[in-house]
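Just one protein chain is left out here, and the rest sit where they should.
And then chain A:
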Amino acid sequence: MESLLELKQVEAFIQHYHILHDISFEVPKSEVTVLLGRNGAGKTTTLRTIMGLNQVSKGTVRFKGEEISNRSTHQIAKRGIGYVPEDQGIFNGLTVGENMRVAMKKEDEETTKRMEWVLELFPDLKKFWKKEGGQLSGGQKQMLAISRAYVNRNDLLLIDEPSKGLAPIIVDKVTESIQQMKEQTTIVLVEQNFMMASNIGDHFYIIDDGATVHHGKMEELKEDKITMKKYLGIA
């Protein structure tokens, strides 16, 4: 199957700390690839490195066949990658509407349709359209962050821990939204909540101590108790 994104032996530092030692994985088109691993394994740094927010010190990152390692973040985003960071990246002083407007690369018919679709999916955003981002609940902020990444026609979405700190009922809503989005775009998901990850993911890669150590189909991992215990601490 054709790969949309490919990382080969990627290494990265944060200041003097060698965080990523050997990250290699491929993301097939139209599927959801989940990055799993314990806290501090390097999952978030991997997404930030793909986005150009951390420098690649060795190795390559290719998107749609083109090398994007160490390009500027805005150039990478313009090539069709949407990013939902771990902290959601909401502009707290802007209203919900302004948060959406600033994200829209175009104001054409397709973007308008996508906007209508996310507002139908998350009616709270419509309800609180004029409310400042900083006044939203954690769940509403996550909905806004996902909507903002989805409103443009991106080929790939990088979503970092969308369930973090959310109530179970909101996690279900977010899971449902990502399941609907996967019909239309390719997704790389970083997620600690294994239940959510296994419901959404098609493939997985396990990252341990800054290196990809295991991968396969999500269905296989559910049955592989030894790997789950060894790398994810799930009994």
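We take it that a residue touches a chain if its C-beta (ideal position, glycine included) is under 8 Å from a C-beta of that chain, and two chains touch if they have at least 3 such contacts; residues count from 1.
In the analysis below, contacts and distances are computed from a predicted model.
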Q: Given the options "Copper transport protein", "Chemotaxis protein CheW", "Branched-chain amino acid ABC transporter permease" or "Rhodocoxin reductase ThcD", say which is the protein name UniProt records for the missing chain.
A: "Branched-chain amino acid ABC transporter permease"
Q: Identify the residue among A:K43, A:R148, A:K173 or A:H215 that touches the chain left out of the display.
A: A:R148
Q) In the complete assembly, which of A:K105, A:K126 or A:K229 touches the absent chain? A) A:K105
Q. Of A:Q55, A:S72 or A:Q180, which sits in contact with the chain we cannot see?
A. A:S72
Q | Residues from chain A at the interface with the omitted partner, ascending | A | 51, 53, 72-74, 77-78, 83, 85, 89, 91-94, 98, 101-103, 105, 132, 134, 148, 152
